[in-house]
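Handing you this structure, nothing more for now.
Complex shown without one protein chain; remaining protein chains in place.
Should a chain be cited, it is by its letter among A and B, assigned in written order, with residues numbered from 1 in that chain.
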Amino acid sequence: MLTHLRTMWLVFLHLFHKKATIQYPEEKIRLAPRWRGRIVLTKDPDGGERCVGCYLCAAACPVDCIALQATEDEKGRRYPEFFRINFSRCIFCGYCEEACPTYAIQLIPDFEMGEYARENLVFEKEDLLIDSEGKYPGYNYYKVAGLDAGVKAKGEGEKEDPPVDIHSLLP
Amino acid sequence: MTIMQHIWIVLGVLFVLLNVAAGLIWVERRLLALWQDRLGPNRAGPLGILIVLADTLKLFFKEDWIPPFADKWVFITAPAIVVGSVLMSFVIIPFAPSVVVADLNVGLLFFLAMSSLGVYSIVLGGWASNNKYALLGALRGASQMIAYEVFMGLSLMGVVMLTGSFNMGAIVAAQKDRWFIVTQPLGFIIFFIAGIAETHRLPFDIPEAESELIAGYHAEYSGMKFGMFFIGEYLGITLISAMTVTLFFGGWLGPAFLPPLVWFIVKTVAFIGLFILLRASLPRPRYDQLMEYGWKVLLPLVLANLLITGAIALWIRK
Partner (left out) sequence: MPTIHIDKIPYAVKAGRNLLEACLGLGFDLPYFCWHPALGSVGACRQCAVKVFKDGQDTRGKLVMSCMEIVKEGMLVSIADEEAAAFRSQIIEWLMTNHPHDCPVCDEGGNCHLQDMTVMTGHNYRRFQYKKRTFLNQYLGPLIHHEMNRCIQCYRCVRFYRDYAGGNDLNVFSAHDHVYFGREKEGVLQSPFSGNLAEICPTGVFTDKTLKEHYTRKWDLTTAPSVCQHCSLGCNTTAGERYGTIRNITNRFNGEVNGYFLCDRGRYGYAFVNSVNRVVQPLLRHRAVESVDDVTLMEALTMRMAHQKLIGIGSPRASVESNFALMQLVGKENFYQGVTEELAYLEKRIVDVLGSGALHCSSLGEIAGSDAVLVVGEDVWNTAPVMALAIRQAVMKKGFLANTTVAPSPLDEISACTLHAAPDDIARLGFAIAHLLDPSVPPVPTASEEIQRTATSIAEALRTARRPVIISGASCYNEALIRAAYAIATALDPTERKVGIAYVLPECNSMGLAMMRAPSIDAAIERTAFEHDLTVLVLENDLYRILPAKKADDFFRRFKNIIVLDSLNNLTTEKATVLLPAATFADGDGTLVNNEGRAQRFYQVFIPANQHIKESWWWLWKLHTALTAASNGHECHPDEVLARLETALPQFAGISRAAPPPDFRIHGEMIPREPHRYSGRTAMLANLSVSEPKPRQDSDSPMTFTMEGYQRIPPSPLIPFFWAPGWNSVQSVNKYQQEPGGALKGGDPGIRLFEQKAGADRVLFTDPPDAFAVRDQKWMLLPQHHVFGSEELSGTAGAIGELTPAPVVALSPRDARQLGVVEGTIIRLRMDQEEVSLPVKIQEGLCNGVALAPAGWPGMAASNWGTWVNISA
């Protein structure tokens, strides 16, 4: 009984505590850079699309809200022909970002994307692509990959020997 | 008093009560929020007071739906009973000297009778809904009401003994020197606990118990029918607060710098606040715990209180 009264007293004292409420539209919350909000597609330091259309984000997505089609330019560089995220299904779990091997897909601290019509939540590549490297500046996947996609020639990447001369008999 | 005065009093009381009940929507939500370190509704109107209007309008515009499997007429009647019975109870409350709707000499008994009628709304509402959660809620409500009705009545008998009357005006008048809280502390505590149970407010909201029964007896209600239950509950809070004040805290009595009506209102509002604080702080007991507490703790206590009060009263009178 006394503990009940104590509880009531302690709760009553909360009347004079500082309130946790943030008065949202006037007052904004500070979001950490890792905050999982709107999904964007970033670009390489040289301005090329980072997304190589590997489909890993789509496979990782637990609600299957990412659909894309990979295609290639004449130099063999892969990029998505279309890239669609249905944000009306997205649960902002961030698995796509974790799965992305090229840092292309990133979740950013922005949640203000309310819409009156569900169709407006279907984002195409043009809506997703931003002109920035996002959270991982300086990374260029094709510099570390083995294939030549017009970014670097065979053997010119990081940690690559020049191409083998197969006609050589030297050991 | 003239007939017109009576009518004015009735209308005044009705107006004030219904407004208070509606205003409690805002009061409760703001207070709960503050006790939970939030702000609560603060957008509509000054301090958010217009949330009352918004909520009321919302309730009015909701689809007034009667489930096809419900017992239609009983279903419609149930919410009316709760509001009706509680409003009837207010008839005997003396808000101030001469501000009373009906100064009955069996006032207290009338109050007990009316508050017992309230159980019908729960039982009928739950039964008519034809839904197993509603029925379970109604069953719990009925047994809870029956159990706590007993202690409520008995806990007041001490006051009646000391006053020697069931008339509310007389009870208030008898506290001129000493409020009954001093002579009847146990009676007050038991009455207040029983009052919470009667209004099935937290922590004794067992007939509704969202987490177990979804919403208990009013699970199938919507729109203004649900609103009636809602208002009935707030009226119940006001009633029990007003009764507590009248029976144990000297009613409208108080130092003369404020008029009696104000004293009455101040005291009542404090108890309403206590109701809300209880909701903010205490968890709901289990159903069996509630019943056990009633029959095994409160009943012996209230009987002991009655015996001792009776003995003392007889001794003093000798």
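What we mean here is this: contacts are C-beta pairs under 8 Å (C-beta built on N, C-alpha and C of every residue); 3 or more make two chains touch, one makes a residue touch a chain.
Only a predicted model underlies this, so the values are computations on that prediction, with no experimental measurement involved.
S.K.: Missing chain touches which shown chains?
M.R.: Per the touch rule above, the missing chain touches A.
S.K.: List every residue of chain A that touches the chain not included in the displayed model.
M.R.: Considering the whole complex, chain A reaches the absent chain at 52-56, 58-59, 61, 63-72, 78, 84-86, 88-89, 101-102, 118-119, 121-122, 124, 141, 144-149, 154-155, 159-164, 166-169, 171.
By our rule, only the chains that are shown with their structure count from here on.
S.K.: Can you give the whole-Å distance between the Cα centres of chain A and chain B?
M.R.: The computed centroid separation for chain A versus chain B comes out at 56 Å.
S.K.: What residues on chain A touch chain B, complex-wise?
M.R.: Where chain A meets chain B, its residues are 4, 7-8, 10-12, 14-15, 17-21, 23.
S.K.: Which residues of chain B touch chain A in the complex?
M.R.: For chain B paired with chain A, touching residues are 34-39, 277-278, 280-282.
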